[in-house]
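For this view, one protein chain was removed and the others were kept in their places.
Up next is subunit A:
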Amino acid sequence: MSYAIEMRHIRKEFPGIVANDNITLQVEEGEIHALFGENGAGKSTLMNILFGLYQPDQGELYVHGKKAVINDPNDATRLGIGMVHQHFMLIDKFTVAENIILGREPKKHGLLDMAKAVKIVKELSEKYGLDVDPYQKVEDITVGMQQRVEILKTLYRGSDILIFDEPTAVLTPIEIKELIVIMKRLVSEGKSIILITHKLKEIFEACDRCTVIRRGKNIDTMSISETNPSDLASMMVGRKIHVQVNDAPYDPKEKVLEIEHLNVLDSRKVNVIKDLHLSVHGGEILGIAGVDGNGQTELIEAIAGLRKVKEGTIKLNGQDITNQKTRKIVEAGLGYIPEDRQKHGLVLDFTIGENMVLQTYYKKPYAESGVLKNKVITKKAEQLIQEFDIRTPSEKTLARSLSGGNQQKVIVAREVDRSPQLLIAAQPTRGLDIGAIEFIHGKLLDEKKKGKAVLLVSFELDEILHLSDRIAVIYEGNIIDIVNPKETDENELGLLMAGRKKGGAES
């Protein structure tokens, strides 16, 4: 039987690392095949070899049963291999149709034939159920639609083998569902798909078979129907995964965060937080569930002093922190794991050590009489690197060169180490692999056990349900209900998030 893609005994070395060590990947015709592994396991390297961006040191490639040499992406395209990149390669100012035909423009008398281009795009999008408007500019369309444009680009070039590089990392839950439908449609039209991912859920929803790689080595290839999530997860990480559950008794203490009558405007001067009330107690994790854009970001920014409060009060440990400077609020006991870790959580060009003292650099013991105590900072950083299992050559390494999971660990280490009364965790595990997620969940639960208050904001309902002691549902800038995670499920939360109160009444 011939495979759509067969990569045999691939080996690729980089200075100091073996990225791929004797990896074999066999993708059957017409299947969705998951390439599953932690960040840094060698998935991208393998796919870059398939796409002609790297040359393997050893090993052979077969496409549809024929031996192939792929020297550059043009070769890959000729062989019908298309890549949907994680970071889109689109020109914002161009229309959808212009982006799709770029590089292979249909011509009439030597001139660009835009009418024909639009027609081709429309045909392709109908055939595969990829809903796009060819005339819209890329900068004006949603991320999900941009991804569909990327898929259309590969289809337009005649690809019948599509590589999806972590396609769901940038999508909302609804867009993910749509993408899975699209992938299944593509397969039913005779395409083969390789899905690079580290998310279990997607594999079980979308894929037929799965190849697990770990630290550059092949672990196993199996049918999805013959495995289960926990086995697969242990296979990826190489040890048993303990799913972190909130099993410590719920014993709420005094109110740490108290929000009353809060009104906040967004950057367009629209009232996005409307008369919101909320309190978080010591010793509890309060999860905020909600569809993106219902005021979560603005709420956190208002608490952290990064956004002006129009009306209402915010109290931290009984102290009024409404419209105070961020530093004052931090000193009053706020810890904050921001949503965008690279932009807001870290100075990427600082070393790990420097990032560890981003809020405390001016205080003892890190600074004394106007001079930085670099030795103390180094020591602290080394201690936290050890404690939080941050994988790095040294504390002198720039934050930029760490993997996403390790970057997040640096932030969590810094925030937890300051021992804040209130810890806000915004999308703390987005884009991370299972090992790192498990670790960070454990740290949040530890904070609860220490009697601190944790405010968890996440779009991942699983995460909210797993970790929270109480779940507050935010809808259009208001907390419309607070539910007990033990007495609710995804369906009820989903309805609440869509604005329906219990009993079916529209809120």
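Here is the rule we go by: a residue touches a chain if its C-beta (ideal position, glycine included) is under 8 Å from a C-beta of that chain, and two chains touch if they have at least 3 such contacts; residues count from 1.
In this section, contacts and distances are computed from a predicted model.
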Among "F0F1-ATPase subunit Ca2+/Mg2+ transporter", "Simple sugar transport system permease protein", "Dolichyl-phosphate beta-glucosyltransferase" or "dihydrouracil dehydrogenase (NAD(+))", the omitted chain is listed in UniProt as "Simple sugar transport system permease protein"
Where A:F36, A:Y336 or A:Y475 are the choices, the one touching the absent chain is A:Y336
Touching the hidden chain, out of A:G16, A:G110 or A:P249, is A:G16
The one of A:L346, A:I434, A:V454 or A:I474 in touch with the missing chain is A:L346
Interface residues of subunit A toward the undisplayed chain are 15-17, 304-306, 325-330, 336, 338, 343-350, 354, 358-359, 361-362, 366-367, 370-372, 374, 393-394, 397, 401
